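With one protein chain removed, the remaining protein chains of the complex are shown where they sit.
Our next item is chain A:
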Amino acid sequence: MEVFTLQLFNGLSVSSILLLIALGLAITFGLMKVINMAHGELIMIGAYSTYLTQNIFKDVLPPSLFDWYFVLAIPVSFLIAFVFGLILEMSLIRFLYGRPLDSLLATWGVGLVLQQLARSIFGAPNVAVTSPSWLNGGVEVLGAVLPYKRLFIIGLVALCLLAMYFYIYRSLEGRRMRAVMQNRDMAACLGVSTRRVDAMTFAIGSGIAGIAGCALTLLGPIGPSLGTYYIVDAFMVVVLGGVGKLVGTVLGAMGIGIFNTMFEYWTNASLGKVLVFLCIVAFLQWKPMGFVAMRSRSLDS
């Protein structure tokens, strides 16, 4: 029983991290058909932002306040990644609309440059971020110890998801975003500034990547190539979940996260990945567009 609880929890934990990373991707891909390979590096930027926040707290502020650095680090990571995303969108991505494969290659280049920048600034070795002491330890459920850190991440992801939901489905900006997603030309005709919506959406997606980076600092040391470990899995979430609706991304992340943990427990790490991949290919035989696809009468959507 306790093994089962632990496996389920681990699966949930992996899913939540995947979800946080895939959330931004799904939105930019769904809205702009841009494959952002530099997303992993935006995660890395978020992680280093947390690292810097920690250092500032350590050096400048009294030690009694140190434990609260993480509360500040989350918005800081979001903002810094947001700004990076905005710059990226305005300087490069907007020339690549309608060329998804080209955007993939160009953003890969951006990723390379950002990684090397991080290596030049912070050095190639990984750096450790001290987690705040209130996140150490865990809670015992059904005989299994669930670490607070992972619980915290799950909570954080739920919060982000909720915020995204309200942004997309309950705010004016979100309505514009959905309009552009569903019919760009018509939205533009009705006075929606698609340029602005694109820029905002991309920046928000990047900001969420920043939060993901912040969360990852809780799980281990961080390095310049932090994002690359997760990026392909996150894209698989998007492929599996389909684009256009949040619920698809959630299902995709849960599916991959839980199956991955299960298969890895039953077999081993490398075979588990193979099985997950085969399952995804098999699933796509049934639903080629993923769990949730936006209905459209257009042929090439």
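Keep this in mind: a contact is a pair of C-beta atoms (placed from the backbone, for glycine too) under 8 Å apart; a residue touches a chain by one contact, two chains touch by 3 or more; residues count from 1.
The criterion applied here is as follows: contacts and distances are computed from a predicted model.
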Identify the UniProt protein name of the omitted chain, choosing among "ABC transporter permease", "Sigma-E factor regulatory protein RseB", "NAD/ferredoxin-dependent reductase-like protein" or "Peptide/nickel transport system ATP-binding protein".
"ABC transporter permease"
Check each of A:Gly11, A:Gly46, A:Gly85 or A:Gly111 against the chain that is not shown and name the one that touches it.
A:Gly111
Can you name the residues of chain A that touch the chain not displayed here?
29, 33, 35, 92, 95-96, 98-106, 108-113, 115-116, 119-120, 182-186, 228, 232, 235-236, 238-239, 268-271, 273-274, 277, 280-281, 284-285, 288, 296-301
